[in-house]
Structure formats: structure tokens, C-alpha cells
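With one protein chain withheld, the remaining protein chains of the complex are depicted in position.
Then we have subunit A:
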Amino acid sequence: MLPNIDLRIANMIKALEQVVLPALPRDQRLARDQAMLVAGHLRMMGEQWKSALRYEQVALDDLQGLARQLLPAASALLADDLKAALAMAQACDRASVTAIERANIDLGHAVDAVILGGTDHAPLPPASIDALLDYALRHARRERSWFKANRLDPDQNDLPDLETMLADAD
């Protein structure tokens, strides 16, 4: 494709930073703040877009791993729902970000139901809690690395870049 996505994103950032922002009056703080955030989002998306499909695949694979670890201790009814969501996740179109996102949401709801333990809030066994916290740490680190360019993370300097993070996930 010509012009490609990287070039168009770079053009948009340049237009915002060199033309639009300087033209905005200093007292128009909302407009200035939002224009700067548009540039910030675009810069982040420029770094992310080529890895977005891979990122979603890694996220779904990790959630499936958690679901399998929770399965043995889940009640029969919750286990059936979880198995069905797992089957849907395994069958989803892995070339489509939208399809993977949908599978992630559906499987996430089934995992949530197990975490809450159904209507009687059955206790979660220690092994399930350990698996859950291990998964949650991987998930949080992945998301923090994905969005580290927002510079809001107090420990951003400890996070890997996107390529390293995805390579580690493999």
C-alpha cells in the first residue's frame, strides 16, 4: 500500500504538532490537551499496529491457559460453560483481531464465573488462586509494556519494549 500506515501516522503527528497546536490559543487548554493526546495516541499506535494481531493472540492463549488450570476445580455447571468458551476460543479466526477480541471477552466471562464460584460462592482452591495470580501478573506486565509509551507508568523504565515482550511470550 502506498502511502503506507506508518507514513500516514507520521504525517498526522507532524500536522498536529507543527501546524494545529501552534495555531491554538494558549488559553484553549481543553483543545490543546486533546490535540496533544491525539498526537500521543498516534505515536503509540504507530509503534503498536504491526504487532496488534500477535498481541491479541498471545493474550487469548494466556487466558486459555488460565481457563484450563481453573477447570478441574470448577463446579460441573461452571465447568461446562468454561469448556464451551474454551472450544469457541480455540476455533476462532486467529487472523482476525476482532474475532480474537470477541473470543477473549466470551472466555473472560466464563473465567469470571468460576472465580466468583457461582451463586454459592464456592471457595477457590489455593492452586486456582496461585494460577490466577500468576496469570494476572503476566497479563498486567503485558499490558503495561504495550502501553508504556503513555509514560504514566511509575516503573516504565523497568518494562521491556514491545518486540522483547512478545518474543518472551513465545
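Assume a contact is a pair of C-beta atoms (placed from the backbone, for glycine too) under 8 Å apart; a residue touches a chain by one contact, two chains touch by 3 or more; residues count from 1.
Keep this in mind: contacts and distances are computed from a predicted model.
Look at the chain that isn't drawn here: its UniProt entry, checked against "Sarcosine oxidase subunit delta", "Amino acid ABC transporter membrane protein 1 (PAAT family)", "Phosphotransferase family protein" or "Small-conductance mechanosensitive channel", names it "Phosphotransferase family protein". Within the full complex, the residue among A:34, A:75, A:98 or A:164 touching the omitted chain is A:34. In the complete assembly, the contact with the undisplayed chain comes from A:133, out of A:7, A:52 or A:133. Contact between subunit A and the unshown chain involves residues 27-30, 33-34, 37-38, 40-41, 44, 63, 66, 101, 104-105, 108-109, 111-112, 115-117, 121, 123-127, 129-130, 132-133, 135-137, 139-144, 147, 150-155.
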